[in-house]
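The complex appears here without one of its protein chains, the remainder shown in place.
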Amino acid sequence: MSAYLFYPGCSLSGSAKAYAGSLAAILDPLGIELREIEDWNCCGASEYLTLSPLGGHALVARNLALAQRQGDGTRTLVAPCSLCYVNLAKTDRYARDDPGLGARLNDALGAGGLTYEPGSIAVRHLLEILVDDVGLEAIAAHVRRPLRGLRVVPYLGCLVTRPDLDRRWTHHERPRVFDSLLAALGAEVVDFPLRTACCGGHMTQISPDTGFTLIRRLVDAASRLGADLMATVCPMCQMNIDAYQAEMNRHFGSHYHMPILFFTQLIGLAFGSPPEALGIGTEIVSARAALGRIGIEVPAPAEPEAAAAPARRAKKPAGLPMPSLGDEDDR
Amino acid sequence: MTSGDRTEHRPDAFLAEVRAATPAASRIETCIQCGTCGGSCPSAADMDHTPRAIFAMVRAGLRDEVLASDTPWMCVACYLCAVRCPQEIHIPDVMYAIKSIASRSGRVPDAVAVDFSRLFVGNIRRYGRSYEVGLAARYYLRHHPLRLPGIAPMGIGMVTKGRLGFIPHRIEGLDGLRAILARAAAIEAADRAAVPA
Amino acid sequence: MTGPRVGVYVCHCGTNIAGVVDVAAVRDWALERLGPHGVVVARDYPFMCSSLGQELIEKDIAELGLDRVVVAACSPHMHERTFRGACGRAGLNPYLCELVSIREQVSWVHTDRDAATRKAEAVVAGGVLRVREQVPLEPLRVPIAPATLVIGGGIAGISAALELADAGYPVHLVERQPSIGGHMAQFDKTFPTLDCAACILTPRMVDAGMHPNITLHTWSEVVDVSGHVGAFSVRILHRPRYVDTDLCTGCGICEEKCPAKVVDPVFESGIGYRKGIYRPFPQAVPKYPVLDPEHCIYFERGTCRACEKLCPTGAIDFEQQPEEVTVEVGNIVLATGFEPFDARRVEAYGYGRYPNVFTSLEFERMSNAAGPTGGRIVLRDGQTEPRSVAIVHCVGSRDRNFNPYCSAICCMQSLKVAHLVREHTEATVYELYIDMRTPGKGFDEFYQRVQDEGTHLIRGRVAEITDVLRLPDEAGEDGRLIVQVEDTLAGRQRRIPVDMVVLSVGLEPPSDAREMARRLGITCSSDGWVIERHPKLDPVATMTDGVFAAGCALGPRDIPSSVANGAAAAARILGRISQGELALEPIRASVDEARCSGCRICNDLCPFGAISFERGRGTEVDPALCQGCGVCIAACPAGAISGTGFSDAQILAQIEGLLFPGTIHPEAGLDAVVAGSATTPEPEAVPA
Partner (left out) sequence: MTATLPTAGRTSPTEAAVPFEPVIIGFTCNWCSYRAADLAGTARIKYPPNVRLIRLMCSGRLDPAFVLKAFAAGADAVVMTGCWPEDCHYRVQNVKALRRFELLRRVLTDLGIEPARFQRVYASAAEGQQLADAFTRIVADVRALGPLDWRVDLADPAAAADEPVDGHEPAGTPEAPAPPEPAAVTA
């Protein structure tokens, strides 16, 4: 059993409850124990930094300070939300790089009776824990119900591989690590060119035209590639593509129907958990039909299915030889 | 006096202000104006200036024009520009800095974006956590009342599927958090004051 | 009491030194505080290196009977030779002159005048105390071998080899590939004149191949270099060609009949094929083919031998083994060129994923009439002519994520590509650049010509190349590539649909450049390019005497510069060879037999095998092999080894000088304490 400090983030008790529930369902088989930071506060999303950059970092620093104080025999702090992950990692990194910032943050923390030593907490995304620490082999070993036949888009979103301030990734735009994880569940993984493209973030709120354009781009590419559903590691991405898809469709007069599930839900399904226990059915764009095609029954009222666009097949290269891509590393 | 006049007398004043508002390094002065940021940006099409142009304007001291620009408000902080930038400029952080200067000086080009941030931050200061229902309700009523009919089914769906909680969570150490944020604000104000005006 | 009589000369170097260091104060301080240490005269002068400055020193040596000189000026790497020369002319042993740097290491790096002046005083004191311990030395004279090793058979190496060989001296030209010619042999046209690359290169290749003074070592590697200037010993590994070059006539039947066909990643840049036994191109020098065992059916499966059966002279030899030869040379020219940047590293450009994204080197082969498409510009399908082409500058260059430097040739190469596309096709051409750099002769005129031809020049670094549509109105472009870029002059993001993209890849040092540099004892910059002895005044010499560099081994440059470098390196070497012997710095270790205990610790420490021990004869240092590093001196437990020029006494004295009282912990009070205590050194020399 590996234990980690855990920063769930606000959305896991709200719009991303399914993420929390499905994560809880797979912890035991994966041998992971998550110890929630006591009395953590919101990371500020992109909003606190907008009004007060130092305040935004101080807000995050409180969580780092709480994590450092709590300790629990580990210094690794896991965040399941990509935005929380980046905020936590960035504050720590900048405080390490710039001692002046570190001193300012500790000055602020002092007002709340806290202190944080930059670098004392290692912030990692939940996905990294699963692929690096648990490992794909261990995950594959727990698969009871392979997702064979399910065409899944590995949609990683922006903030797992970027800004990568600690240089842990070789590929900031087309990493294959999420593909490998989904493949280990038996799914058919779509080679998705937009795997780290932006979902629009808070643009659905402040500039809907921009937000809908970005959502459409993703959903359109996924549909063209004949995907059954998208998999995500981020509550923000899930929210935008799931909850705003209908409004996007109205905006463009389109009829896309592209479900998006948390990767933990797919892992749970592959491990054999019942869909209800994984929060499946709480998505707005229903995954019922897609899952039904591979024999997973989701007990929920069906929604009208939009006709999926025909899959586009890559042209087979002929003529001049192609450069080889070589043995690429996953990340 | 136009900002242009002021500029040529104090060419680096606004650059210094932006740098002071950017925690850690901004590297903005190393920009080679290649446009990788503007070419990469998913929302560049909806910006009045590209990020590169904003950096040139900062260097030129065009404070009024920069603060009036919607560019930083259209930044989604996806960091695509940041990993591609050949000069490793911390572009999203500079955008945050400009937004904070603009919101403080009351020159926001579009009240919607800053108000969303203010509502969000207000919830944090009130509860220590974000409060999705409260945020959405206040925000849509104030800025997008016409979107409400369209968005209502989604909202209802979210509620019936148990994805929106109506009771905000208040953290226990709220007083401590507020003290930290107040102290941070004071330090930030002192930093600002230290920049030669 | 007699002791050394030292003169101190403080240079202003205009304001370079005097602008920061109070030179008059240093002069006075030296006379006053170092008088007890033998300083009999101290002067300052605006430019010590001028002939008047040097005459000042010569006159003092003659008139004041100086027997030691300290010049406080620039780095010894700049003017040590100058001032030693002045001393020599005045009859003083040149090695009794010490040049200490108060410019590079004081005035140019410090701003506080008081602190800099105090440090300059300390540096002068270090020099004075050090030079007192110096003894007269004579340079080591060594004979110089007339042959030269040229590593790399591209245009730079060929140029160097031909200059040397034409002057009548032997040359060993080592090339890793089966043929000399380098990258230039791959090109179609050369900018800005659009000469056919092969037409101007092949005559020089043939000259090199036929020259009686040039020994070609192709398909070979330099595996070891030992010795020193004048007498390098070089081991060269000849990889087996599996062809007996004494019998082969170069008729090409083997190549024609070989059934194995593989992609040629080297000469054809991966867009063409070659056989299992092949010559990379028809004009290859030497004319003999090479059999590639990795792709030979006989080596793979044990049967075939078609080449052997059909060779009219029986030249195929499957039993050939690697062979090593050793050559003795006096000088070395490193001309190992560059490797193209691996475009796959820029993920956003999709090279390797999108078939119609090409590199500039692939394009060179494609537009070459002798290349895989016969000179036709086509998409990866080998058939379709593009209707629109985007040329992307600075791929891997000017980017802190990859290479921070400008690759120098790509702007012109890209313009050439634009011209060639227009010449061969009807396509619309987009040229996407950050800055257009055309500083050579005829370069900007060529740029304007390409503009006149209707090329769309867009100032903006390409952000990404994609086939993903963004908006419903892009549906018509399905299947094409979209170049996404900010047009920085228009201030707008543009998405330009094209059929073909050419990536102008930057230049990188060969992947084993550092290894080669280590073998030669030279240094590379952090980018991996060879560092010149002086970037302006000695641009083809390296830090290691006798090792020169030419062409892109020194950094990205075009063909004319590479040719000029090769000739310049040859000229430097010819000047030395013609003198028959060399004078070397006499920095060597020697053993005091009386103190040597025979422990032999030093023997193993010397990487040059210069130290030997024999019973009865004791420990000996061979001055021809010793390079003067001094490790043995520091290690000898008995203190039996000493080193000329850098003896223990000299260095210990310099340490004392650098920490001279009054130059450290600069509080006036402390100075007074020292001066008032009983610790003032005894005067030893009579002040002037």
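When the chains are written out, they are named A, B and C in that same order, and each has its own residue count from 1.
We adopt the following convention: contacts are C-beta pairs under 8 Å (C-beta built on N, C-alpha and C of every residue); 3 or more make two chains touch, one makes a residue touch a chain.
Model, not experiment: these values are computed from the prediction.
When the full complex is examined, the chain removed from view is found to touch C.
When you scan C:L64, C:V109, C:L310 or C:C599 for touch with the missing chain, the hit is C:V109.
Considering C:G35, C:G53 or C:G126, the position touching the chain not shown turns out to be C:G126 (whole complex).
Check C:G521, C:P586 or C:G618 against the missing chain and you find that the one touching it is C:G521.
Considering the full assembly, C:M543 is the residue among C:C304, C:L379 or C:M543 that touches the omitted chain.
One chain of the complex is left out; on subunit C, the residues touching it are 3, 37, 75-77, 101, 103-106, 108-112, 115-116, 118-119, 122-123, 126, 129, 132, 514, 517-518, 521, 523-526, 531, 543-544, 587, 605, 607-608, 627-631, 633-635, 643, 646, 648, 651-661, 663-667, 669-670, 673-674, 677-682, 684.
Note that in this section only the chains that are shown with their structure count from here on.
If touching chains are joined by edges, the resulting network of the protein chains shown connects every chain directly with every other. Measuring from the average of all protein CA coordinates, the nearest chain centre is that of C.
Two chain pairs, A-B and A-C, are compared here, and A-B has more C-beta pairs in contact (counted per touch definition above). One simple way to say how far apart two chains are is to compare their mean CA positions; for subunit A and subunit C this gives 48 Å.
Taking the mean of the C-alpha atoms as each chain's centre, subunit A and subunit B sit 23 Å apart. Looking at subunit B, residues 45, 83 sit in touch with two or more other chains. Listed for subunit C are residues 348, each touching two or more other chains. Those residues of subunit B that touch subunit C in the shared complex are 32-41, 44-45, 49-50, 52-53, 83-84, 86-88. Considering their complex, residues 10-11, 13-18, 39-42, 44-59, 61-62, 86, 94, 97-98, 101, 104-105, 107-114, 158-159, 161-164, 172-173, 196-198, 200-203, 205-210, 213-214, 243-244, 246-247, 250, 281-284 of subunit A touch subunit B. Residues of subunit C that touch subunit A in their complex: 263, 270-273, 344, 347-348, 351-353, 355, 359, 366, 372-373, 378-383, 466-472, 479.
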